[in-house]
Structure formats: C-alpha cells, structure tokens
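Just one protein chain is left out here, and the rest sit where they should.
Entry: chain A
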Amino acid sequence: MSEAAAAPLAGPRPPRKLYRSSDGRWLGGVARGLAGHLGLPVIWVRLVFVGLFMADGLGALLYAAFWFFVPLGVGGVEAQKPPTLVASETSPDGRRRLVARRPDKGQMVALLLMVVVAMVFVGNVNLSGGARAYLWPMVLVGAGVALVWRQADNARRARWVEVGRRRRTVTLLRSVGGVLLVTAGVSGIFVLQGSAAHLGSVLQAALAVLVGITLLAGPYLVRMTQDLSEERLMRIRAQERAEVAAHVHDSVLHTLTLIQRNAENANEVRRLARAQERDLRTWLYKPEGTGKDEADEPTTLADAVRRNAAEVEDKHGVPIEVVVVGDCPLDERIAAQMQAAREAMVNAAKYGGEGGAVQVFAEVEGKTVFVSVRDRGPGFDLDSIPADRMGVRESIIGRMERNGGTARLRAVPDGGTEVELEMERAEKTS
C-alpha cells in the first residue's frame, strides 16, 4: 500500500507507531514521519500543512504540536531514501553505528521557505493595523523557536548518529542564531507597545529574571545532566554485557553441546575445548577491534605464528603453546619462515605429540627473527631418514636456505626434538 509496506520486512510487522523521521527531514521531520505512517507521499503532507498554515496559522500550531509530542525515530519510516542519507558503518571497535553522510541542507531551504510562506501569509491576511504590526516580531520569535527546537532534536539524534566534529560550531551558531531571533522578536513586541523608551530597563529586568532563574535552576540542571550521563554509561555497560552474553551464548554453549555429544571421543572433546578456549581468550584479552571478528590474512609475525599454531592444533589435536616476544610486519622472507615453522609444528604434532604440548617460541630481535618449535616426543634423527623423503629437508631446511635463513634440528637432552629457524628480515621493511 505504500513505500513503507513495500519495504522488505520479513515476518509480522510490529505495531506501527508514529515517529518523526530523522532522515531527510526539513524541519522537525513531522511531515515525513506522518507520510511514512499514513503511507502517503511526503509532498502531499507538506502541502496539507502549508495549506492549513494559510488557514489562520492552524498548520503551524498543528506542526508545533506534532513536533512537541511525537518522539524522534531513526530510519524505517521511509524505506527508499535513508540509505543515501544515512548509512550504517562498523566503527573500529566493531560496533555498528549510523553515520550521517550529508549535512542536511534541506533545513536551510525549509527555513527560507517558511519565511517566504510567512511573508505571503502576512501579506494576505487582512488585519487591523495594530495587530498586524505585531506579526513580524511573532514570525521572528517563531523562527527562533523553530531553530532552537530543531537543535535540541539534533542533539537527541546525535546519541545514535555520529556527527562530525566540524558540525559542532554549526550547531552552536544555530543556537545563538535562534536565541538572537527570539530576542529580536520579543524586543520588537516591546518596542511596538510603545515602551521603546523603557527598553533599556525592560532588558535589564529580563536579564535579572534570567540570572535568577539560572541561579535557582542551575544546580538542578547540572544534577540532571549528571544523572543523564550516568544513565547513559549504564546503558553502554549493559550493551557491552549483552554483547559478551551473546558471544558466550553463541560459541560457548554451542561448543558445550558438541562436547556433550562427543563425550566418549576424548580427542574430539579436547580439540573442541581447546579451540573454544582459544577463541574465548582471543575475544576477552585481545585489544578492541582485533580478533573479535574473524580476521583475514595475518599481517604481523605474532598473528601469523598464532594462526598457524591454532590451525595445526585444530587439525592434529595436539596442544601447541605459543610464546611470542616482539613483533614485526610480515615480509616475504618471514612469510617463508612462517611456512617452515608451520611444517615444523605439523611434524612435531604428528610425531612428537604424545610427550605433551608442542612449544613454539618466536622472537624478534633487531633484524633477526627466531622461531623455535619443540616437542617432547621420541626424538628424531635426520640422518636416519631416507634421502627420498623430502619433508623436513625441503619444506623446512630447504625453504629456509632458499630465503637466506638457517634451520637447525637438534635433539633435546631429555628427549624430543627442537627445530630452530633463524631469518634476517628483508632490508626495506622498517
């Protein structure tokens, strides 16, 4: 029946509630919100308001009432337009945010239009000279009030829409402009009342009243803003907790179910538990934004080592303990070293896994990157392996030497094998 209804909404629609639209609005978003709610083109609603405005300003009153009572909503009011104006973006910390894409020039147009309409209205209305004189100040006051109200709306909107810093000055200017307009209008009324002579004293009195009100209401206002910010903090906390709960629910409960189902398969249980633990640790201890979502190709040594170890661990079911000291970006040499290290881990997991966890140590010291992979298995003698078996020779030693590094295999005193890989970083990397 309308754009809103045509929107691809799956399932039963929630009961519709009237919201003012924060997207693509000109003034208060009332017309757009109403249009969305009623399923009419926006322009019709706007025309109706303008028409009503001509009827002794009824439209303006109505509009103001709507503006005052109807809450501001975001998106959803009209399905076709919002994407161009507001887009959701994933911010660095992984949270989804709405980002204003374009400063709303519509508002300026709207204000100009309003002034023009008001002029026409004033020009048309046939009033006695006395009353008519008051109209201009009234229009000024109205424009000022609209400007400031609109401002408050924006402040509310800014809670869920990130607005650029640049616009803060604009908002300030707008507030000041609004206040000036209202002041001018009120002063105009006084002047017209013939008390122009007393203007000075009237302004003084007004100022005094203002100061008094500020003094009386000030502490209360401060307390209120403090309460508000506290409440906002609590809400953020709650949101974070919900995020944690969601993660725990998704992955941990899932894994626990799998573990229960595979209870008799000890290896599988161990693998699941370790994979889950690794995942949870990454999620809990990694700095914001990294590793919380599935990362793509690793770009640093530490990431690469951990990734390799995790993959080998998952595949072979042998715990691999990783210690990384220092970090550096991956270049092609280090990447080759990582591949060699991965081969070494696979070997260690396959042949030395019974003796306990495989230990991987990576260190960046100056330009040298050192990786050691050790297991506590039965040990292994390179010379005793037939010459046609290329696994270790080619994929570990050969690969390292081709790239200008060295690889050493040696038996550890108390059993087990240690593979040491040493590589100089490429020159050009800083």
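In the analysis below, contacts are C-beta pairs under 8 Å (C-beta built on N, C-alpha and C of every residue); 3 or more make two chains touch, one makes a residue touch a chain; residues count from 1.
Here is the rule we use: contacts and distances are computed from a predicted model.
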Unshown chain, UniProt name, "NADH-quinone dehydrogenase", "FAD-dependent oxidoreductase", "PspA/IM30 family protein" or "DNA-binding NarL/FixJ family response regulator"? "DNA-binding NarL/FixJ family response regulator"
Where the complex has a chain not shown, which of A:Arg150, A:Arg376, A:Arg399 or A:Arg425 is the residue touching it? A:Arg376
Identified contact with the non-displayed chain, of A:Pro329, A:Pro378 or A:Gly415: A:Gly415
Using the document's definition of touch, tell me which of A:Glu268, A:Asp331, A:Glu363 or A:Glu424 contacts the absent chain. A:Glu363
Interface with the undisplayed chain - residues on chain A: 274, 277-278, 281-282, 284-287, 306, 309-310, 313, 319-326, 355-357, 359, 361, 363, 365, 372, 374, 376, 412-415, 418
